[in-house]
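Before any comments, here is the structure.
Omission of a single protein chain aside, the complex is shown with its protein chains in their original locations.
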Amino acid sequence: MAALSLTIMPLKGTAMRLLASLLGAALLAVAAPSASRAAETLRVGTECTYFPFNYRTDAGELAGYDVDVAREIGARIGADIAFVCQEWKGMIPALLAGKFDLIVASMSITTERQEKIDFSAPYRVSIGQFVAARDLNLTLFDADGALMPAALEGVRIGLERASTYESWLKAKAPGADVAYYDSNEAMYLDLKAGRVDAIMTNPMKAYLSFISKPDGAGFEVVGPQLEEEAYFGAGVGVGLRKGHDDLKARIDAALKAMTEDGALAEFGLRHFPFTIHPQAWKGAS
Amino acid sequence: MGFDLAIVAESLPRLAEGLALTLALIAASLAGGALIAGPATWALLRPSRWLRSPARAYVWAFRGTPALVQLFVIYYGLAQFEWLRETSAWAVLREPFWCCVLAFSLNSGAYTAEILRGAIAGVSDEQAEAARALGLSRGRIFRLVVWPQALRLALPPYGNEVVGMIKTSALASTVTLAEITGVAETIAAETFAPYEVFLSAAIIYLALAWAAERAVAAAEHRRSWPQ
Partner (left out) sequence: MGALTGWLDEFAWGAFLILRVFLVAAAFTLVFGVVGAAARLSGGVWARLAGVYVTVFRGTPELLVLLLFYFGGAVTLTALARLADPGAGFVDIPPFWAGALAIALIAGAYATETFRGAFLGVAPGQIEAARALGLAPWAILLFVRLPQAWRIALPSLGNHLIGLMKDTALVSVIGLNEIMFTAKMATSVTGQPFTMFAAVAVIYLAFTTALSAALAAAERRARRHLAR
């Protein structure tokens, strides 16, 4: 027993000093405090993998509608824009934690989200639509364009977590069989494999990254475009933390100018054969 | 950084649903692994290279690669093959649950086979020799002398394997299965409160691991010779 204590006792002092110096070094080494207010650099959170709204080109550059809009806003309000890539489901928590100052990531303005963060006026319309295989002949909507929950029996729907499509479907058909995905790519893979019978997503995006590609042959949009404001919101807006009304006003002013002088239209036409911004300015003017 | 206990309370019932799926997943995967380990262990112990080498390759491949990668190869990878999607096997492989069971069984089988092999090899040769001297047949030697002792030797590492499977089951959330971690992720995305929800999920897993360790300890106790 004495021998054992001889082994153990001297460990205590050394161990404690080691622990203390390690903790100190770790805290110093790891903490990388980033500039918050002062110099007008606004950090913008975006997904970086959401073609064609925010994505990386082969050269590694960030591009897309959201990226263009963010840069233009920065130019107009006199701030430098620095992009931070963030996985979609952690977007709002990261903004709240201060990892970045703005969200420009095709995030729809919804009442749920407005409880936690503020939004600018919309800079893009928000719509959802089902996509399914042509030969499934799915009829999910009646003649008036309302969803028939009974039609969803035996149909498995793929959705992205934390998306407006999820809120819409949960409200309209709470008993639906849903599989949740963390990325669009995984969702398209499973749609192709037949693991899910239909998915619900942004039709602009579905068209560009899936339906128009060879993989997407045999798939089409099903049912009307859905744009109920209650679920999809007034559109897609710039997200910011609450309590920054002056910044919000500046961003709104910039967006209003961009709508009126055609900048938003130009950005939209870069990626789509149609414009995607709200035609009539939907902000407080 | 406030800690919202209300969210924890609200998420518990949904997490409980996830728990049922987790338990089913663990049980099925361990059973599958045991099923695979039987023939695999047998092959590992054969003198013939033709039997031993494939078994060793299987163990090497499944212990040497991450479970997550194995899961993705089976879940996403197999779906790539059109001819596979036409067969009747697809009705089963289409479901995320069975894909996970397949992947986790193959994984568990490799570890279990190695555990059993080590345990059988660990039973001293003298035991088998003495039994042969007594005139017991090969089959009986294995069944009555080697296997019971090997089982006792295998219990501690197999206990680790059970706890390992509890932890591996969380990976099923990455392929849409709504087990504990999957449910937690969905709730976290809805409430914007990831911290509270994931902490609750972690506590449930810890409780499971504790229960598993108690069960294995009890099994070890029952099998041990009186000292």
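For reference, chains read A and B in written order, and residue numbers begin at 1 within each chain.
Definition applied: a residue touches a chain if its C-beta (ideal position, glycine included) is under 8 Å from a C-beta of that chain, and two chains touch if they have at least 3 such contacts.
Just so it is clear, the structure is predicted and the values come from calculations on it, not from any experiment.
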- request: Please pick, from B:11, B:29 or B:70, the residue that touches the omitted chain in the full complex.
  value: B:70
Query: Which is it among B:53, B:80 or B:127 that touches the chain not included here?
result: B:80
Per the touch definition above, residue among A:85, A:155 or A:176 touching the missing chain: A:85
Query: Given the contact definition stated above, which residue among B:11, B:41, B:173 or B:186 touches the chain not shown here?
result: B:173
- prompt: At which residues does chain B meet the chain that is not included here?
  reply: 1, 60-61, 63-70, 72-73, 76-81, 163, 166-171, 173-174, 181, 184-185, 188, 194-195, 198-199, 201-202, 205-206, 209-210
Task: Go through chain A and note every residue touching the omitted chain.
output: 3-4, 6-8, 10-19, 22, 27, 30-36, 85-87, 90, 93, 97-99, 183, 185-186, 188-189, 192, 215
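In this section, only the chains that are shown with their structure count from here on.
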Task: Go ahead and note the Å separation of the Cα centroids belonging to chain A and chain B.
output: 36
Field: chain A partner contacts - residues on chain B that touch it in the complex
entry: 76, 79-80, 85, 90, 94, 96, 174, 176, 178, 182, 185-186, 188-190, 192, 194
Query: Within the complex, which stretch of chain A touches chain B?
result: 89-90, 92-93, 96, 116, 158, 161-162, 179-182, 186, 189-190, 192-195
